[in-house]
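All protein chains of the complex are present and in place, except for one that has been dropped.
Moving on to chain A:
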Amino acid sequence: MKVARLDGLVRHLILAGFSASIALPLLWVLRVSLTDKLTAYRLPPEIGQIGLHNFVEVLTQYDFTRWFGNSVFVAVLATAISLPAAAMMAYATARYRTGGWPLMMMVLSSQMIPPIVLVLPMFLVFTTLMPVPGIIAITIAHVAINLPFMAWIMISFFDEDTRSLEEAARCDGATRWQAFTRVTIPVAMPGIIAAGLLGFILSWNEFLYALILGNHSSQTLAVGLASLETHAGVNIAPLAAATLLALAPVLILLPFLQKYLIKGLSLGALK
């Protein structure tokens, strides 16, 4: 009994230490974002003037809202283009074994390709096609990350669950397309939405394509924040506020995604 209690104590010490090392840096950024510019630098830390002024400054005096808008545009459009195609592809692979293993292997490999490999030829193609590549080029590039990822994780959503329902619908005279759209999709909807949200986050967090294929007016949040660092020097209070605002949408999605996160991270290998 005594051993068990000691065991539990050590366990929670390790877990608490680990959690603290994950959480403290984030809490420190939160603290910096809430204080005033000068206090942000003072060591030992002082309380200073607590408030939301850094957030107001970021939203009014920087291009933050434009970056945010660009990120939303790119992530939503790239996901909207990819999701239907990915869902149909995943369904065909799961139900009709279309393309067999070569197709599945292709989908898996596509998402493993380093962005630096694809961005070089994309840069050449887009600079030939348009005088200044921009937000459309970034969106198209993001389809290259989104589509294979979403198709891959959705394959397992369609695996077996709905087969008998589809067969019942087919017996009642529904076409294959009707069985897919009216029976399978509604049942698989939570998974499809989760795949879409994970794809949205991939695109939201993407940096390299947005950096190289973008121009000044098409800067996404990641690119904008990276430039803020150089422009604002070490003006850390607004920078902290800006980074937290960039995290907000993703952290809000976290509770909805928790259930699907393992599938997303393990590329469908684990549930």
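Things to note:
Keep this in mind: contacts are C-beta pairs under 8 Å (C-beta built on N, C-alpha and C of every residue); 3 or more make two chains touch, one makes a residue touch a chain; residues count from 1.
By our rule, contacts and distances are computed from a predicted model.
Missing chain, UniProt protein name, picked from "Cytochrome c-type biogenesis protein CcmE", "histidine kinase", "Carbohydrate ABC transporter membrane protein 1, CUT1 family" or "Phosphate transport system permease protein": "Carbohydrate ABC transporter membrane protein 1, CUT1 family".
Counting the whole complex, the residues of chain A in touch with the unshown chain are 8, 11-12, 14-15, 18-19, 21-23, 25-26, 28-29, 32, 41, 43-45, 81-82, 84-86, 88-89, 91-93, 95-99, 103, 105-110, 112-118, 120-125, 140-141, 143-144, 147-148, 151, 176-177, 180, 201, 204-205, 207-208, 211-212, 221-222, 225-226, 229, 234, 236, 239-240, 243, 246-247, 250-251, 253-254, 258, 261-262, 265-271.
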